[in-house]
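With one protein chain held back, the other chains of the complex are shown just where they sit.
Residue numbering begins at 1 within each chain, and the chains themselves are lettered A, B and C in the order written.
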Amino acid sequence: MKTYLYNDSIGSCELLDSMGSDLDIVNAARVSFNVEHVEISTKDEKLINYLYKNKHTSPFEHCVLKFRCVVPLFVARQHMRHRTWSYNEVSRRYTSEELEFYTPETFRPQHKSNRQASEDTDTNPIIRSTPGTNLTWTTKASDSVLKHTRKSVRLFNTLLESGVCREQARMVLPQNMYCKYIATTNLHNCLKFIHLRNKKDSQWEIRVLAQAMEATIKDLFPTTWKAHCAVMEGRTK
Amino acid sequence: MKTYLYNDSIGSCELLDSMGSDLDIVNAARVSFNVEHVEISTKDEKLINYLYKNKHTSPFEHCVLKFRCVVPLFVARQHMRHRTWSYNEVSRRYTSEELEFYTPETFRPQHKSNRQASEDTDTNPIIRSTPGTNLTWTTKASDSVLKHTRKSVRLFNTLLESGVCREQARMVLPQNMYCKYIATTNLHNCLKFIHLRNKKDSQWEIRVLAQAMEATIKDLFPTTWKAHCAVMEGRTK
Amino acid sequence: MKTYLYNDSIGSCELLDSMGSDLDIVNAARVSFNVEHVEISTKDEKLINYLYKNKHTSPFEHCVLKFRCVVPLFVARQHMRHRTWSYNEVSRRYTSEELEFYTPETFRPQHKSNRQASEDTDTNPIIRSTPGTNLTWTTKASDSVLKHTRKSVRLFNTLLESGVCREQARMVLPQNMYCKYIATTNLHNCLKFIHLRNKKDSQWEIRVLAQAMEATIKDLFPTTWKAHCAVMEGRTK
Partner (left out) sequence: MKTYLYNDSIGSCELLDSMGSDLDIVNAARVSFNVEHVEISTKDEKLINYLYKNKHTSPFEHCVLKFRCVVPLFVARQHMRHRTWSYNEVSRRYTSEELEFYTPETFRPQHKSNRQASEDTDTNPIIRSTPGTNLTWTTKASDSVLKHTRKSVRLFNTLLESGVCREQARMVLPQNMYCKYIATTNLHNCLKFIHLRNKKDSQWEIRVLAQAMEATIKDLFPTTWKAHCAVMEGRTK
């Protein structure tokens, strides 16, 4: 199983455990037809396609995926808006250790027309590989963010040393702080997450998380993954 | 893994698949403390006890159980009120085959004071083993229910032969009809179901379903099961 | 507010209470844009259309509908598979009074190709208005169902008089028994229910329930209803 890494080698999405296979989806669907298969056939592949395309979602709910995610706080917040997942997160009320921050080397410019987006998230998904059109400010921006992050951590430590409780001191930490958590959901809701978060108008930092999960599904549920791709590409004849 | 059978050898609750162990619960809980264990220790057992007793439920959500249930319709209806489970059921709109019915040999009398219950569901959990205080009516009742069930099936078949659609014809089938479905949930919600449905004032027919699930948890998650028993018995010092 | 009645004047779906309006949807959506309106404008209508079409569902979750439903058991079972609703139902463990049954005067024939459907559910949504192609068996079928229902109730009462507990005696009642319950959900999930259950391949008896809810939404949330119709008709330019 591949572990996905963010471009700074810190952020990641790793499969910890899973339950079920494409065959289990077919058998769950066929419980309503009172039949059970032991090996996947061309007919089964067609059934999975039919179920996915027509939003008969319940058979996909009997398969489960469990991930360990390390993502910037603003990504964790978007992820945790998905209410069908189960989460357990490192609490910053409890520990002040192993603090890590997302400090990209380049930045994306504000989108010209879409108030809510940045440019090029689709054609240049990996930022590091794009030198940027405006290297000067990029370097400065990168330096400023790094310096600011370091200052924030210093203030955090000073507050702790002064006796301020962790649960309050953490308020000075910036939102590029990495959050580490375990996230479990069923295959249907994982695909729904991917569908909503691996979109052109989603922020790149959450798209890479969705893409890591999609790669896992490709490995574990290849037939379902094909059905999903067909729907995404509008090739659903 | 034990498969539970109703006393008529038809109804059953069978584990199809599962994900996770007691150790995974501990590791999910400790993600907030930034530590991970590879083997369960006495300290881990105490942690599971503490989590269960204090309703820190999220670590139990990363373990999953998948069952095949065959239960009378009135039990299936109570089960499916639990909205955190995933269900796939044999559709009686689609097939008229393999119809089976729950026809107990003995019956429980109406409870003297509790309008909503029957007598002795606790002391005599297996009805068949109790001859009943009033054998005469019991036999008659049993016969009447059996005859009525047969007549209902005959009418159902006559309607189908006359050309009536299955989705309407099924309305004449009585509520002792067995429902067959796959049901998946996480460990937290499975324990919640057991807690609510293996109670003194629950109907015996759903208590046996809850007890079958409890037996499965005892096998798969022995430490969690002990914590659960301690809470149920009020022995939670 | 209209109360919908089944063609036998017993089944019904009645709005009991509601919260919110089209304007509240707009304001919930605009909280992300930090603006609030007091009167609905053409721009707001466009926004509702845009949100609905693009599945930005959260703003529709702050509006709520509460219904009293009286539907045949097999319809109640399909309804209660929707896990985002809240339900409270008359318990047949508790009371044996006010038993009512769905006994249609005509029936639909089995669909020629779709194993799971009946003919004509779309062109003849109200069965009573169609004389049926085969009046002879229809009358007989109708009579048989009515007689069977009466016999079932008689057996039920005999069992109760013999001392059998209500929770077991109810198993002889047929599935055309009416269920009475309160059902509450938010506007998003109500529209999802309508979308899934007012389809050509849904059973007529649940389609009329979905249509009753749709009529209520037309009254209470006219702009949302228009957006919903546009999506249903594929007119979503």
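One rule holds for everything that comes next: a contact is a pair of C-beta atoms (placed from the backbone, for glycine too) under 8 Å apart; a residue touches a chain by one contact, two chains touch by 3 or more.
Just so it is clear, the structure is predicted and the values come from calculations on it, not from any experiment.
S.K.: For the chain that's not shown, point to the residue among A:S21, A:T57 or A:S152 touching it.
M.R.: If we include the chain that is not displayed, A:S152 is the one touching it.
S.K.: From the list C:I182, C:L196, C:A215 or C:A230, which touches the chain that is not on show?
M.R.: Of the listed residues, the one touching the omitted chain is C:I182.
S.K.: Going by the contact rule already stated, which one of C:A29, C:I48 or C:A212 would touch the omitted chain in the full complex?
M.R.: C:A29
S.K.: Hey, which subunit C residues sit against the chain that's not shown?
M.R.: Looking at subunit C, the ones touching the missing chain are residues 17-20, 24, 28-29, 31-34, 58-59, 61-62, 64, 66, 68, 86-91, 94-95, 97-98, 180-182, 184, 186.
S.K.: If you put the missing chain back, which residues of subunit A would it touch?
M.R.: Interface with the chain not displayed, on the subunit A side: 72-74, 77, 80-81, 83-84, 87, 91-95, 102, 104, 107-111, 115-119, 134, 137, 140-141, 144-145, 148-149, 151-152, 155, 158-160, 162-177, 203.
Here is the rule we use: only the chains that are shown with their structure count from here on.
S.K.: Indicate whether more than half of the residue numbers at the subunit A-subunit B interface occur in both copies; give same if so and different if not.
M.R.: Same; most numbers are used by both subunit A and subunit B.
S.K.: For subunit B, write out the residues touching at least two other chains, lowest number first.
M.R.: Each of 87, 91, 94-95 in subunit B touches at least two other chains.
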